[in-house]
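Showing chain A:
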Amino acid sequence: MRELFWLIPLFPAFGAAFLILFGRVISRKLVSWLAPSLVGLSFLFSLLSYIQLNGVWVKELFSWIKVGNLSIPFALQFDPLSSIMAVTVSGVSFLIHIYSIGYMANDWGYNRYFAYLNLFTFSMLLLVLSANLPLMFIGWEGVGLCSYLLIGFWFEKDAAADAGKKAFIVNRIGDFGFLLGIFLLFTLFGNLSFNYINSHVSAVSPGIATAAALLLFVGATGKSAQLPLYIWLPDAMEGPTPVSALIHAATMVTAGVYMVSRLFPLYQHSGFALELVAWVGIITAIFAATIALAQNDIKRVLAYSTISQIGYMFAGVGVGAVAAGMFHLFTHAFFKSLLFLCAGAVIHGVGTNDMRKMGGLRKAMPVTFWTFLIAALTISGIPGFSAFFSKDEILKEAYLSGHKWIWAIGVITAGLTAFYIFRLIFMTFYGEYRGEGHPHEAPKVMLIPMSILALFSIIGGWFPKSFAHYLSPLGYIKVIEASHSLEIYLLGASLILAIIGIYIAWLVYVKRKGKGWNFGFVYRVIYGKYYVDELYNFLFVTPYRKGSELINRYFDKGVIDRTVEGSGEAALGGGNLLSKLQTGLLKDYGLWMATGIIIGLFLAIRSLL
Partner candidate 1 sequence: MIALVPLLILVGFGIIALVLDLFLLRWWAKLSGYAGLIAASISLFFLFSKRGKFLNGLLVFDAKGIYASLLILVFTFLVFLIADGYDLKVGIVEGELYILFLFAAAGAVVMVTTSHLLVIFVGMEVLSVASYALAGLRKDELSREASVKYAILGVFSSVFFVFGMALYYGETGNLFISPEAVANPSPLMTAAALFLFAGLMFKASLVPFHIWTPDVYQGSPSPVAGFFSIVTKIAAFLAFLRISGFLVNPAVRWFLIGSIILTVIYGNFVALRQKDIKRLMAYSSISHAGYMAMALLLGEKGGWALLFYLSVYGFMNLGSFSVISSLVENNSLDDYKGLSKAAPSLAAGMAFFMISLAGFPPTGGFLAKFFLFSEVGAGGYWWLVVIAILASLLSVYYYLRVVVYMYMKGRVEKPIFAYFPSSLLAMFASILFILELGIFPRTLIYFLRIFI
Partner candidate 2 sequence: MWNFIYWILFVLSLAGLGVFLFCRREDRAVASLALTFASLGGIFALMGHAFLGTILVMLYAGAVIVGFIVVVWLIVGKSGEGKSLVTISSIVFLAVAFEVIVLLSWKKAPFKSISFSTAELGVFFMKDYLYLFELTSLLILTAVVSSLVILRRRK
């Protein structure tokens, strides 16, 4: 596979080109076969390459740009880090392609949808497999563009078109930083390949490295929806649900984490930049989790959850545990896309996003329920499920590297996560059905990918060797060993908080409704201490819900949205004002030119003195 791995991104590229050119004339059936099978081929090749991988493979396809001392080959790189991404991206993308066959079956833009989806997969694979920054930037812009196209896919809805625009503009702000970062690195190193930068990073002063790292991180916050550039992601949920699953949960939004991991030595050299990454990550994690507590739109809960989980990954990478961050990225891809696909199945069956109009779907949609439950248990960090391993790896590393506060916030966030995700489960699947219409189970073509993802959500964390060992050929991944007792103590803390979170969710959303469900031993243990319910409700749940609503209303909608929209309006206003200068009258035009000349003459006379 060493000679062939460069084909991985080309399969979906071919599919996208074919569908864009001939999408109007070929039948849906052909598209249903073609688009997923091409991504399937990518997945197959990634898997085979992953198995055979030893060391770092670089393949230079052709010399893309060669200008003086700047040489940018069109080179792809397959190494432990990119192999994880390639396998994850192509795998999840493959399953979502299949799921989409069912989900989009009745949409008039079927062929266009698959063209975009293939194009997205291509761009994402290019992003992760590129061996240098400019090529990565192409993928980076490409995924942004596809995301924009797919968010606005149902552009008949104004909200969708607006959301697409918002996503695009916010991402552009990030990309601006990214591009400046590339320019800066170019002037510093004169070579933009990752391997070169990573091995020569000690040649520059930490201050300059910090500047470059932070500029790139601006791009990462935009793409990965971190504070303060996260606002586009919740709105992005206007797109079709499989798109949310693929782009806005499993793959594209993790690009920032991947980029920081890729250039980890640069961040490490800077020190400050790495610390900032960790703090931005963990603050985003808890911030988004609190907002998720009060959402009623099923997809918005998941959107904030995504922001929060990516915050975890950044925190992991930021405290120096690249392996842990990547591990969580890997497991997150499965359980978060599963969550979205389940949500999609629910929306498909009920016809609404509003959880208040759901309830009691357990019986109508059994498969969806069980897979959803698996995903929920995974994200809550219940032992045995994949995220248990990855999340606790991050928290452990944070603790061991001395970031005790980050660890504490992380543990609290774990509790909040468990609460909001089970709130979602209870509101959706328990109690009485509160909506209209007849909920029905999704078709098999949707259920099969869900089941596969459920399986991976469970076993995705069972690695015989740790991620750190696998990534160690990169040279900058260190393996930390903790004492066994400390590890158990650390695990216990987050586990207890998670269980408490689930329990409160149960108390609030199941028990209080009077139609309780026997929740096994947890229920029995705390049975008879009913006042705890009230107390928790008073002390914990109500303030929190109020607080998160406040944050949502005043900070999220008020400050950040206002800033973005405000600057847009300011720009438009500025344009209006300046365009007044164009009066249409020749004399005013002449006046402009005369002014120019007079200023010029003034300059000339000044140079005399």
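Going forward, a residue touches a chain if its C-beta (ideal position, glycine included) is under 8 Å from a C-beta of that chain, and two chains touch if they have at least 3 such contacts; residues count from 1.
Selection criteria: all candidates are chains of the complex that A comes from, given by their letters.
None of these values were measured; they are calculated from a predicted model.
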{"item": "Candidate touching chain A in this complex, from 1 or 2", "value": "1"}
{"item": "Touch list for chain A against partner candidate 1, complex", "value": "20, 24, 62-68, 70, 134, 137-138, 141-142, 145, 152, 155-156, 161, 164-165, 168-169, 172-173, 176, 179-180, 183, 186-187, 568, 571-572, 574-576, 578-579, 582, 584, 586, 589-590, 592-593, 595-597, 599-601, 603-608"}
